[in-house]
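Below you'll find the structure, written out as structure tokens, and then a few comments.
Moving on to chain A:
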Amino acid sequence: MGHYRTGILIVLVLAVLTVVEFYIALVTHSVVFLMLIAALKAGLVIWFFMHVKRLWAAEGGH
Partner candidate 1 sequence: MAASTTPMKAAGHAGAHDDAHAPTETYAERLRLNRLGMWLFFISEAFLFGALLAARFYLWGDTRPDLDQVVGLIVTSVLLLSSASMYIADTAAEHGQWRVFSVAAWITMILGLVFLFGVMIFEWGLFPSIYKAHLTPWDSKYGAVVFAMTGMHAFHVITGIALIFIMWNLARKRRFTPERHWGVEASAIYWHYVDVVWIFFYPALYLIGSVVHLTGH
Partner candidate 2 sequence: MSKSSSDKRHFIIVAVLVVVTTVVMGIVLNGVLELPVAASVQAHTVDWLFRVHMWLIAFLFALVSVFMVYSFVVFRRGKRQDEGEHFEGNTTLEILWTALPLVAVAVFAYIGVVTLNTVTSAPPDEMVIKVEGAQWLWNFTYPDGTLSTNELVVPVDQNLTMQMSSKDVIHDFWVPEWRVKEDVVPGLTTTVHYTTDKTGEFDMMCNQVCGLNHTLMIAKVKVVTQEEFATWQQAQLVKQDLQTASR
């Protein structure tokens, strides 16, 4: 299971952030807050799930 640990950790963080989003929306309608959290979530997905840094890897490394 070792290879999958990061992925599962990130999913947990994403889940927590989603719940936080939901509760923030109950108290405030702030576009900025919610979009910031969304950007953070998107950043996590892009970095850890989509491996954006492989773009800069000269070798076909995984």
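Regarding selection, all candidates are chains of the complex that A comes from, given by their letters.
Quick notes on this structure:
FYI, a contact is a pair of C-beta atoms (placed from the backbone, for glycine too) under 8 Å apart; a residue touches a chain by one contact, two chains touch by 3 or more; residues count from 1.
In this text the structure is predicted, and so the values were computed from the model without any measurement.
Put simply, of 1 or 2, the chain that touches chain A in this complex is 1. Residue ranges on chain A touching candidate 1, taken from their complex, read 3-4, 7-8, 10-11, 14-15, 18, 21-22, 24-25, 29, 31, 34-35, 37-38, 41-42, 45-46, 48-52, 54-60, 62.
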